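Pasting a structure here, questions to come.
For this view, one protein chain was removed and the others were kept in their places.
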Amino acid sequence: MAAPAANAPVWLGLTRVVLQRIASALLTLLLVSIVIFAAASLLPGDAAQEVLGQSATPEQVAALRHEMGLDQPAVTRYLDWLAALLGGDPGRSYIADMQVTELIGARLVNSLSLAGITALVSVALALTIGIVSAINRGSKLDRALNIVTLSLVALPEFLIATVFVLLFSVKLVWLPSIAMVSPEATWSEMLRSMALPVACLTFVVSAQMARLTRAAVADQLDRPYVEMARLKGVTFRRIILFHVLPNAAGPVLNAIALSLSYLMGGALIIETIFSFPGLASLMVNAVTSRDMPLLQACAMIFCAAYLALILIADIVAILANPRLRS
Amino acid sequence: MNGRLAARLAAMPLSGRIGFALVLFWLVVAVAGPLTAPHPVGKFVDEEVFSPASAQHWLGSDYLGRDVLSRLMWGARYTVLLALGAAALAVATGTSIALFAAIRGGLVDEVISRAMDTLISIPSKIFALVLVAAFGSSLALLMLIAAFTYIPGNYRIARALAVNLVGMDFVQVARARGEGAIHIAWREVLPNMIHPLLADMGLRFVFIVLLLSGLSFLGLGVQPPHADLGSLVRENISGLPQGASAILSPALAIATLTVGANLLIDALKGGGEA
Partner (left out) sequence: MPPAGPPPISRRAVVGGLAGVGALALGGCGASSQRRAPAIRGSIRVATQLSSTNDTLDPAKGATATDYTRHFMLYNGLTTIEDESLVATPSLAQTIESADRQNWYFDLRRGVRFHDGSELTSRDVVFSLLRHKDPATGSKIATVAEQFEEVTADGKYGVRLRLTGANADLLTVLAQSHFLIVKAGQDSPDGTGTGAFRLGDFQPGVRTVVLRNPEYWIEGRPRLERVEVIGIPDEVSRVNALLSGDVQIINAISPHSTKRVEAEPSCAIMASPSSLYSDLVMRQDELPTGNPHFVLAIKHLIDRPLINRAIYRNLSTIANDHPIAPFQKYFNAEIPQRVLDLDKARWHVRKGGLEGVRLPIYATTAANGSVDMASILQEYGSKIGLRFAVNRVPADGYWSTHWMRHPMTFGDTNPRPTADLIFSLFYDSKAEWNESGWKNERFDRLLVEARGSADEALRAEIYGEMQQIVHDKCGVAIPVFISLIDGYDKRLKGIRPIPLGGLMGYRFAEHVWWED
């Protein structure tokens, strides 16, 4: 990125790609909000009934419905919500008597930290495993790593999580079994309490990334240009770093982005087992209490996170691979 | 036909043959197991819970004193058939849509791709929760949920393959001949992408087995007294500290099934490319 003049067309192209993608991302977000709204309207009951309990009088329910605006037609409610959101206000929770932003705030930070730390660990691990086994493909090491990654995906994550807790918390007493991040906790405490959830999620997402990395890198290694470069006397290390990896970046980054998007919404089971106050369990809570504004906000966040990841993956792939830049 | 299969098997590396054997074993259990199960699936046969393997109960008893072997045989049927059905459905749907998008191109392609992004970005377990709450839990719904979850993934792969193929000469020639879209999709494009698609279906199968077990953790699995393999692990999890056979057997079953399928896919991929 040091030669600005030569790269000017790249930035131009990139800007166009980013703008295009942001436009289509907005379209996707709109679609998601419609799907969520429609799916949630299929659910029996509504927030007013949830708040008042089973045998509240019809008058009570009707009054609360009116107050919540639930007596409006569904389309009106949706458009009102959309208008407010475009104005920057995701609304007020029906159930908890708090702003949605207030409910989500701390949990978003939690979910992002969990996903972020897991991403750092698992991407590093997966790339190492994938590249090492691709370079040594066919060797004993490759086969051993293959078996390791295969067994990683072979078990349900709740079983892995439970085994970890039994081993590291109950038996060894090394790490906490619950991952409640208190606001007053120090950094090191936070990292300790998140160690087990991070380890479990790493197990879940790394294997697939590693296997795809191996496949992509091995595919490049078999191409003629690698042999050519070797004959020219380029060091193997240089070939890997400057030729193979940039060319393999596209599929690898795509796989990474897909796996990482799982870390936000897919962490539900891990959140449940470790009592981790994250967004996925909040969204489940929103579903069961019919708390539409909260549900929509969570869905928007998950969708945006996914789209952002895919976009970043594409941009990095373009930057990494000279051939894609033109 | 048999000869080709045998030749194919013989050409496979050992790992592929092991994978094939494991998958075949579980297919047989899924089809024939329940017929040979020693006890009815919901029957309380043992006063003790989590008892170890014995002559009467080959795999011991579960947390309520039911026969683990019988439950495992039924569980294998649910898991294997549900996952197979869902994987086939996901791949058939995803690929059809992908072919349509690739051949039409332009705005159609863009809209479909965005719709797929929409589906993929909604967390599948939460989506499942909503659907089960709305429609009640049933086997058909479980299969639909699992299929739905993996349609977008298959779509991405199939579309990438199809877009490549659509640009090739023989497809252009067919177009010039005036062939219809269905003919092009079915006769020209699909046959050339069948190998990677089969491998993808195998992968989806493994994912779905694990997704189903995740759903059973949330109480969304197969309804009692039946249980899929994941539910068996889940309901017996309190036997884990004592290493009860009731939890180890279904866990091992899932592991061998998924590893076996993966090994087989790897071997097929290698063979396909060669």
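So that you can tell them apart, the chains are marked A and B in the order they are listed, and the count of residues begins at 1 in each.
Everything that follows uses one rule, which is that a contact is a pair of C-beta atoms (placed from the backbone, for glycine too) under 8 Å apart; a residue touches a chain by one contact, two chains touch by 3 or more.
In this text, all values refer to a predicted model and were calculated from it rather than measured experimentally.
J.: Which is it among A:Leu282, A:Ala297 or A:Ala313 that touches the chain not included here?
T.: Within the whole complex, the residue contacting the unshown chain is A:Leu282.
J.: Out of A:Leu166, A:Leu221 or A:Ala304, point to the residue that touches the absent chain in the complete complex.
T.: Missing-chain contact among the listed residues: A:Leu166.
J.: Thinking of the whole complex, not just what is shown, which of B:Val49, B:Ala199, B:Leu212 or B:Ile265 touches the missing chain?
T.: B:Val49
J.: For the chain that got dropped from the picture, name the residues of chain A it touches.
T.: On the side of chain A, residues 43-45, 49-57, 59-60, 93, 95-98, 103, 106-107, 162, 165-166, 169-174, 176-178, 180, 182-186, 189, 192-193, 272-275, 277, 281-282, 284-289, 291, 294 touch the unshown chain.
J.: Touching the missing chain, which residues of chain B?
T.: 42-44, 47, 49, 63-65, 129, 132-133, 136-137, 218-220, 223-225, 237-238, 240-241
Here, only the chains that are shown with their structure count from here on.
J.: So in the complex, the part of chain A that touches chain B is made up of which residues?
T.: Chain A residues touching chain B: 24, 27-28, 31-32, 35-36, 39-40, 42-44, 143, 146, 150-151, 153-159, 162-163, 166, 170, 258, 261, 264-266, 268-269, 272, 280, 283-284, 287-288, 299, 302-303, 305-307, 310.
J.: So in the complex, the part of chain B that touches chain A is made up of which residues?
T.: 15, 110, 114-115, 117-127, 129-131, 133-135, 153, 206, 210, 213-214, 217-218, 230, 233-234, 237, 240-241, 251, 254-255, 258-259, 262-263, 266
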